[in-house]
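Omission of a single protein chain aside, the complex is shown with its protein chains in their original locations.
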Amino acid sequence: MPSRRFSRPRAAVVVTAAVALLLAACSPGGGTPGEPSGEPVEGGTLTYASGDAEPSCLDPHVGGNYPQALIATQYLESLVSLDESGEVIPWLATEWQEGDDGLSWEFTLREDVQFTDGTPFDAEAVAANIAHVQDPATASSTGYLALAKIENVVAVEDHLVRLELSMPDSALLESLSQIWVAMESPKALERSQEENCAAPVGTGPFVVDEWERQDSVTLVRNDDYTSPPADVPADAGTGLPYLDTIVWRFIPDSASRYAALQSGEAQVIDNAQPDTIRSAESDEAIQELDAPRPGAANRIELNSGKAPFDDERVREAFVRSVNVDEGIESLFFGTAERSYSPLSSVEPLGLSLPELFTVDTDAAAALLDEAGWTERDADGYRVKDGKRLTLDFPVSTNQSIPAEQSLFEQIQADAKEAGFEVRLHPLDLSSWYGALAENDYDLVSAPYTKVGPDVLRVLYHSDSIEPAPSGYFANLAQVDDPALDDLLTRASATSDPDARQSLYEQAQRIILEGYHVLPLYDQQNHFLHSSTVQGLRAMPTVSTPTFAEAWLAS
Amino acid sequence: MSGPTEPVLSVQDLVVVFPDRRGERRVVDGVSFQVAAGECVAIVGESGSGKSVTARSIVGLAGEGARVTAAELTVAGQDVLSLSGRRLRRLRGGTVGLIAQDALVSLDPLRPVGREIGDTLALHTGLDAAGRRTRTIELLGRVGLPDAELRAGQRPGQLSGGQRQRALIAAGIAGEPRLVVADEPTTALDQPVQAGVLRLLGQLRDDGTGVLLISHDLSVVLGIADRVLVMTDGVVVEEGTPAEVFERPRHPYTRKLVAAVPAGRPRGTPLSDADGAPTAAVERRSCSGMTADKATEPTFDVLGADGATEPAFGDVLIEAAGLSRSFHVGGREIVAADDVSLSLRAGRTLGLVGESGSGKSTTARLLLGLERPDAGTVTVLGEPWIPLPEARRRPRRPLVGAVFQDALSSFDPRWTVGAVLADALTRGRTTRPGSVRGEIAELLDTVGLDPATATRRPLHLSGGQRQRVSVARALAADPRVLILDEPVSALDVSVQAQVLDLLDRLQRERNLAYLLITHDLGVALHMSDDIAVLQEGRIVASGPAATVFDEPAHPYVRQLRDAAPIAVRRAPGS
Amino acid sequence: MSRLRGAVVRATAFRPTAAEAIAGVVLALLLVAALWPNLLAPGDPLAVSRAEAFRPPSPAHLFGTDESGRDIYTRVVHGAAESLRIGVLATAIGIGLATVLGFVAGLGPRWLDFGTTRLVEVLFAFPGLLLALLFIVVTGPGVLSSTIAVGLATAPGYARIIRSQVRRTAAAEFVEAARVLGRGRFWIITRHVLPNVTAALFVLATLGLGQAVIWVSSLSYLGLGAVPPAAEWGAMLAAGRTYIANFWWMTFFPGLAIVASAAAATVVGRGIQKRNRSAA
Partner (left out) sequence: MTLPVPTTGARRRPAPGNRRWLLLRAGGVVFVLWAAATITFFALRLVPGDPAEAILGGPGSQAGPEALDQVRREYGLDQPLVVQYLTYLGRLATGDLGQSYSLHKPVATAIGEQFGATLALALCSLALAWALACALAAWSVRGGRIAWAIGSGLELVAAAVPHFWLATVLILFFSITLGILPPVSVPGPLGIVLPALTLAIPLAGFLGQVMRESLLTAMESPFVTTARARGESEARIFWRHTLRHAAIPAVGLSGWAFGSLISGAVVVESVFARQGLGRSLLSAVQLRDVTLVTGIVLVVALAYTVMTLVTDLADRAIDPRVRAVPQ
């Protein structure tokens, strides 16, 4: 199955942590520019093969998911960016100033930038973009929530814009760094949504030339490109981008995708399978780019909102009886590191408590006996009051890669030994949401892309148990702990780094020690590319690769 | 007629062996003969006699896996057996023309006949496309096809049987062969058409071509062959002029064959030594003896209920009046029965003759209540029969039995002979022979079959045996009338003779009324008391068998008479 | 060419040809695997053994192991039950439905035949997998719905064949012979038409079984049918395809099982068909 990672529509917020993102330090090779060898070569066509589902709209304002972010990074640009250390750096905005009350921000814009349709980039354009994202008709989810606190946009001067907020938002800059709120030509935005979806107009290094549905998007060089982010060396600026054309193909079948890379049909593929990453290591012609996504780690949530996981002993027994480490080792071929934290390894505030997750089947058995699940039925499953110890596990086939689904199967096998009947339900996205909305699950894995520890508030604050009008809720573990709520609320309001760190540490301790989650590993984001591709790097914002500085060695 | 000169075909001690699962089978075993230019030699034999294989060996087409040896096998001086590949192909069509039977399948049904002829021309003449076309038209004209130009563009399916056969002959002689091998060229043709084709072959012979004619029908070859060879079991048992063979057969097999020809034999003359019945021939009109009584016990109720008594000889059992039926095919109306009236009498046979498509079978189906007439009535034993709701006709159906042409397909393929007969005897209550084993054995005995036949499936029986089972089934219900739709036309002459004898005997024993449908005038004349001639759904002549053809008023009847093989014409006098 | 025909003719004798014998053995093995899988493979098809993951075929693991160290041979054997059950069920649904339609059309009055035939024609206008997908969209994916979907999708084709078979049988000369003997309509249907058509149905079912296994496995591959870790062949194949670049055996053996069973079913079905036909 093609893996299709959705950052949560509607609910997902990508907030960049105020503190530095130590991307480079935490993930070897991740996000660092490929080591250029020799002089960049100009020209050439690069084929990118994506395993994600083809976006239905190329404008990331609409909806706002990761596949859109991947491609939009090539033709859209944001007001600000992050550098490798996670510092906010200028991009389309050269400088910015927060008002004393925290309720207004002024951005000075670059004056030499034009959209590729000739429209100048100015304060009105920024206003139009924010209005577009906030327009309900746009149906923006991710961008809409990122800009939720912006109340008013004032074009002070041609190239000076003021954003007025409803409440202070220290994460505003990081929000604006996201591709989901990137700047598009106001003239282009006036077109119908169908037209704008087919070819959004930005300021980026490439221009959407043609979109053959169910096949490919052709991106061509923006000859007038002038606006790389500030972390691009100034001397490189004039010649960028090097490539003439990018053909962005959608190849959902992982075997075909890898074959395309091997045979040279494609130069870059995403969603690389673990075994191919491993075998590519011995292949001189293929290189890897590993860029774990920020936000939460991939983890299994244990639904404590209903039996049997409303009993902490049962939760612990489950966690203690499944051997995740070995599974990750063999299924991911060493490409994924076991996580013991609710947060991604790129989040500096993440707390790891490995000792909680050591496998101890005796302890698990004792805990289950204690919890009253003493008997076993003919199939070897534990029984209490005539009821079998059954756990329903809806799996989104769109979001869990095959290796992850295999891991769940192994967990199922382990749990069976301990007396749990785990029922895996691989579901399409729609049915999966349906199962969650009906509280029809005991275990679930829901990847969550969101920068910064504030993700914890979204995922584990009891408010998030309350379903939104759409029926979706983020607190899938259904953790309902006033103490935790208090910690999370205070943490998000505190600007003092030490206090924040301590609050988030306590919060994570509660989540982990309560056995509400079983952390697995970082959200995998592996790219394989031909060795001829040079200068490829992942954006330090949401880890999408950018081809602005990439070139094809002859 | 020119006398034999240099032989175009010389066959000495021809042996053809086919591999068999148990070893090998000698299909042709030492056959020798010659055909001179301008001579017509006929080989006559029944199926399996090896006559066709002999003919085909001449062009090296004996069949896959055949081993052909001969002391001599030369065509126009060429040794066929030593030829190979290209030279053999030059011989075929060039030196020897083969004319197969049933042109509907012997000509590619997907291609215009003109192209088939053109192919031969392309292979064996140097003519260009235009020349071939002209020649094709010429050839078609020569074989007597009117509108040759039109016909050349038509496919076999669009031609009538006779036209097709002529086209096939045209294709066979297109390469101007010195020898024409005609393998059953007239089978499946109506008799007037048959005569035309034979005349055409005679013409070829007169033009100096050697003709080897293969036929199962002695009477067919009489008029045309200079010499006749009689084959059986791969051996030539008799050779001579037609007159010698037909009138003074020396070999027992030939005698049997000649005797089996119904044409010219008066009604009641046995055609075979015995019809296989273990009981001695019963005298005519000895009537419903013990055998019949026992076998028909269950049906007594029916007759009783109807208040009918045993009909006396000559009583009218079925009276049909004004039967009409037409079909709409492709927007055209085809009249299959037009005001047909006839009556069947106990102990007597009405022969219904006519060429294919004349409505014979439709008439049978109408009488059997299988087809609903547009108009007309039928009574059986004086009671209404048609029109009548099937439910009311059903109880009296046992009175009217039927024997079909294709016996095999008239049996459920999953049933054994025993099941078929048990079903018929118990009137559908069971197909298990157990309870009626005795009756089944008796029935089989009546039709001259071994009681052990009951355990076999019709598929594994010979054609004659199948037809006997078919008759047995019809008898099981103790009918008063039998409708016989071409009962012997798929059978070899000698088998045909046995079945005809059987039918004759049964009629005498049981005082049955027969409607005998046949395209073979000889069979009709031999079997019938009265004859009706059908053309385009109309009865154009009817009367006693002995006189109906004497002074035919209707031109079609005359044509039919003239076309019939010589023996038939001789019939009344012989 | 008659030697070729000879081979075919010989096939019509009861003695099976070599191909039929092999196919028969394959089907027999499948049947054993489906009914008593433990006879052939005593292991647990779901037993995970991480240390044994991705082992190539060897004496210990005849067909190798998969990503969780499960023995593929054991899974293929145990998968026979799953795959065949789905295949048989789908075929049964398809043929059952088709039988009703076919008999209604073949024996009913003219207007009913017309209506039913048109209905079948319309259903026939939806290529099989599309009809199945339409059904799955309505009911949602899963083993049961994909089984029913395949059954539904194959029904129109069968219905056509059955109808013509019914009509051919009803028009056969032996049926006329029965009518001449005074047999009623119901009697003819039960004694002649049904048994003769049933023989054909059996052949149809055998031939269809192979195709149904393929179809269901295709739906599994598309993620709309059986789901891992179920040892269904299509699902195994789909799961294994991910690893095709490095571990060929994960797809090869389940694929072989599908091909072998479909081919064997075809050979046996055609063998019976030939015998039927020659008996008819």
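Observations on the model:
By letter and in written order, the chains are A, B and C; residue numbering begins at 1 in each of them.
Everything that follows uses one rule, which is that a residue touches a chain if its C-beta (ideal position, glycine included) is under 8 Å from a C-beta of that chain, and two chains touch if they have at least 3 such contacts.
All values derive from a computational prediction rather than experimental measurement.
All shown chains touched by the missing chain in the whole complex, by label: A, B, C. In the complete complex, the residue from C:F63, C:F103, C:F174 or C:Y221 that touches the missing chain is C:Y221.
Checked against the full complex, the one of C:V175, C:A200 or C:A239 touching the unshown chain is C:V175.
Within the set C:I188, C:L204 or C:A230, the residue that contacts the chain not displayed is C:I188.
Only one of the listed residues, A:E106, A:D428 or A:E505, touches the absent chain: A:D428. Only one residue in the set B:S10, B:T120, B:S219 or B:Q496 touches the chain that does not appear here, and it is B:T120.
Of the residues in chain B, those that touch the hidden partner chain are 56, 59, 61, 89-94, 96-98, 100-102, 105-111, 116, 119-120, 123-124, 155, 157-160, 168, 171-172, 174-175, 327-332, 365, 370-372, 389-390.
By the touch rule set out above, chain C reaches the unshown chain at residues 1-5, 7-8, 19, 107, 109-110, 118-119, 121-123, 125-131, 133-138, 157, 167, 170-171, 175, 179, 185, 188, 210, 214, 217-218, 221-224, 234, 237-238, 241, 244-245, 248, 251, 255, 258-260, 262-263, 266-267. By the touch rule set out above, chain A reaches the unshown chain at residues 9-10, 49, 53-54, 56-57, 62, 136, 193-194, 197, 212-215, 249-253, 255-257, 259-260, 262-263, 265-266, 398, 428-434, 437, 468-472.
Operating definition for what follows: only the chains that are shown with their structure count from here on.
The touch graph of these protein chains is an open line.
With each centre defined as the average position of its C-alpha atoms, the distance from chain A to chain B rounds to 87 Å.
Computed from the mean C-alpha positions, the centre of chain A lies at a distance of 44 Å from the centre of chain C. Interface residues of chain A facing chain C in the complex, by the touch rule stated above, are 1, 253-255, 258-259, 262, 273, 275-276, 279, 323, 326-327, 329-331, 397, 402-403, 405-406, 409-410, 412-414, 424-428, 431.
Across the complex, chain B meets chain C through its residues 21, 63-65, 368-370, 391, 394-398, 400-402, 404, 406, 409-414, 423-424, 427-428, 431, 457, 459, 473, 477. Residues 1-4, 6, 10, 172-174, 176-184, 187, 191-192, 195-196, 199, 276, 278-280 of chain C touch chain B in their complex.
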